[in-house]
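Note that one protein chain of the assembly has been removed; the remaining protein chains are unaltered in position.
As written, the chain order gives the labels A and B, with residue 1 at the start of each chain.
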Amino acid sequence: MKISRVLLAVLLTMALILSACGPQAPDCSKPEVFCVGLVTDVGKIDDKSFNQSTWDGVKQAEKELGAIVNYIETTDAKDYDKNIATFVDAGYDVIVTVGFGLGEASIAAAKKYPNVYFIGVDQFQAWAVDDDPTNDLPNLAGLIFPEDQAGFLVGALAAMMTKTGKIGGVFGTDAVPPVWRFGEGYRAGALYINPNVEIFIVYHNDVGFDKTFTDPEWGAQTANSMVDKGVDVIFGGGGKTGNGAVIAAAQRGIYAIGVDTDQYYTLPEAASRLLTSAMKLLTPGTFELIKFAKDDQAGVGAFPAGNYLGKCGYAPFHELENEVPAEVKAKMEEINRMLLDGTLQTNVLPAKPSE
Amino acid sequence: MQLDNESRGMFWRSVLSAVRAALRAMLIPLLAVFTAMLTGGVVIALAGGNPIAAYVGLFQGAFGSARALSETAVWSTPYIFAGLAVSLTFRGGLFNIGAEGQLAFGAVAAAWVGYALPEVLGLSLPPIVHLPLAIGAGIVVGAIWAAIPGALKAYTGGHEVINTIMMNYISLNLVSYLLNGPMKDPDPLNVIARTPLIDENARIPPIVEPLRIHWGFPLAFLIACLVWWLLWRTTLGFEIRTVGTNIEAARYAGIRVKRILVLTMALSGALAGLAGAIEVTGLNYRHELGFSIGYGFDAIAIALLGKTHPLGVVLAALLFGAMRNGATRMQFLTQIPVDIISVIQGLILLFVAADRIVRYLYRIRVAEERVVLTRGWGG
Partner (left out) sequence: MDWRRFGFIALIIAILFSVMVLIGRVQTSPIVIVTSMMATTIAVATPLTLGALSGIFCERAGVVNIGIEGMMLAAAFFGWLASIYLNHVYKFAPLPSLIGGVVAAVLTGGLFALLHALLSVTFKVDQIIGGTVINILAVGITGFLNRQLFFEEGSIFGGDVPHAPGTLPRIAIPILADFPVVGRIFDQQPITFAAILLVMVTHFVLFYTRWGLRTRAVGEHPRAADTVGISVERVRYMNVVIGGLMAGLGGAYFTLESVSSFEPLMTNGRGFISLAAMIFGNWTPFGAWAAALIFGAAQALQINMQFFREVIPPQLAILQISYVVGLAPYILTMIILTGIVGKTVPPAADGQPYEK
């Protein structure tokens, strides 16, 4: 009976461990406790890209609004609903869902849990109910960005700064609409300045969805190949894949353009050759919406249901300030103004048309 | 009366000895799981986390409520099918690294039958026809996709390991193309690479609403029994196992080895395709790009952990499913990265495989039994 004795000991130990008291989580179900949860798209919270930027916005709410914050990383798309429900069950007040993949899960959850605010990052959430614009779900806001405008701006800059007349762009898959808008905006901006500029744009379509944004090696090789063909400005857009291109471009001594945040601070390896970054201000956009939700809950403001347009722009030139001529700077400001007041259109489709 | 009592005693004795035998068979794996979790706990503690809180979270997330149990079943279902698919090839002396591609293609086929077939035929199909058609399409397509490397192996000597890896990449590209192009959901608001929703008639109903556990879960058990029956109760199974253990002997015994190699791969692909079809018809109701990622390699680990026996595969799949599912709650409660689950799973596999370590740790002496699982590349 030796075996069963060992087995018994094992089972007892396991039972002991599992019955020991769990951690004391703050009680989010109390009305005075304001809790914000974040559900990532399939991917990591520390991706130095959209998940992380959004999380920074949530953490800003922790500091400035005294919110209790937490996150769940989605490992498989089938868990979207479960992960949202985990926060709802724990009494969270605001749930931020990151990425267009969670769009439908967010709509379903917003309908099911009308007392919880949902913020869908990169999700087009107008007319969520029935195509009727007056019928937005009152507790759901989609945070979207005019990435095509940011791409347009840096594309124009690239076309003005190139000496060889050849510019390049290295992106994640174009099946992701924001990436497509960055890439095609870049193309449109460059052509707006100079219809004869040669544009090399490469999307990383040949691998799975899980890898297209996390393949810096591929990004670096693609950038190197472009430099070999005389390209002297490269825009890297799309998570780590784009970062690989930006770093490789900087190493080869040509101009590099970053994406999402001002990458002068996040990619120190490339800082000395970083011309600018096409900025998509996720962190402040997320924070603003959380703040709206809190005000709405307290009855002192309104939550902007439907789509909420975040800000885009281009980052300062930093170390290359002196290499950018004054007339280029002036032109950039003019284009930015025209894009903002609508006198200039990028004419980029919201997503890639079907092949 | 006397006799009756005696036979009753015999009956209970035989039950007892069966239980004891089962316990003995389970002992090493259980101790392996225990040791792996202990080691994982040390890793968590070293990294500044609270291992007890983590495991409480893991346990609650996997088994703590009706929904948790249901989600564990949902996670385990494709693992069972895919694990069976890989284990079948191991039994036949082959190595199918391509379950992921077969699964993706099975899902494409099931989705197409699910949303497009009624339109193509111009008539609405009743559930009794539509659902089996969708699942059947997944099985057939998965089988064909896997039979290609099987045939290449049998008739040209092209190595199935390379060919299944290559076909993983091919399927990835083709499925991306299909879901971004001809099969893309035409809804103007849709920006995602995915198919339209499949017909209501092509869906596997959930067992208890509103939980997501569906009839695919019991089906997985049934299929596991079928695989067992096939392998140990049929001539074909005998031939597969003979080719698996000794290809030369099989040839001498008059087994048509080439045919068996192709059939083994096709059966394996059928199981993988079934996994994809069940995910589409039972859970997601569409094929969304990227859902199949990772199943192929998890399936290899599950097949090995289950010692390539259907029962073992089912248990291993349940364990993996529970851990993957429980990880969410663990992270929610303790912020410990879900990657720790991979560490623990790797350790479990390590301790199960190298049972000598476990025996040494717990001073267990059991008669050495060697099971040959795989045969490397040879032959």
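By definition in this document, a residue touches a chain if its C-beta (ideal position, glycine included) is under 8 Å from a C-beta of that chain, and two chains touch if they have at least 3 such contacts.
None of these values were measured; they are calculated from a predicted model.
Here one chain is not drawn; of B:L125, B:L304 or B:M330, the residue touching it is B:L304. Among the residues A:D27, A:E64 or A:E217, only A:E217 touches the chain that is left out of the figure. Think of the hidden chain as still there; on subunit A it touches residues 44-46, 48, 198, 200-203, 205-207, 210-211, 214-222, 224-226, 228-230, 240, 243-244, 247-248, 251, 265-266, 268-269, 355.
Touching residues on subunit B toward the chain that is not drawn are 43, 47-48, 95, 97, 152, 156-159, 161-163, 165-167, 169-170, 173-174, 176-177, 180-181, 297, 300-301, 304, 335, 337, 339-347, 349-350, 353-354, 356-357, 370, 372-378.
As a convention for this text, only the chains that are shown with their structure count from here on.
Distance between subunit A and subunit B, defined via averaged C-alpha coordinates, is recorded as 34 Å. Across the interface of their complex, subunit B is touched by residues 3-4, 6-7, 10, 13-14, 17-18, 20-23, 25, 42, 70-73, 75-79, 81-83, 85-87, 90, 100-101, 103, 124, 175, 177, 205-210, 350-352, 354-355 of subunit A. Interface of subunit B with subunit A (complex): residues 20, 23-24, 27, 30-31, 34, 50, 52-53, 55-57, 59-60, 67, 71, 74, 172-173, 176-177, 180-181, 184, 189, 191-193, 212, 279, 283-284, 288-291, 293-294, 324, 327-329, 331-335, 337-338, 362, 364.
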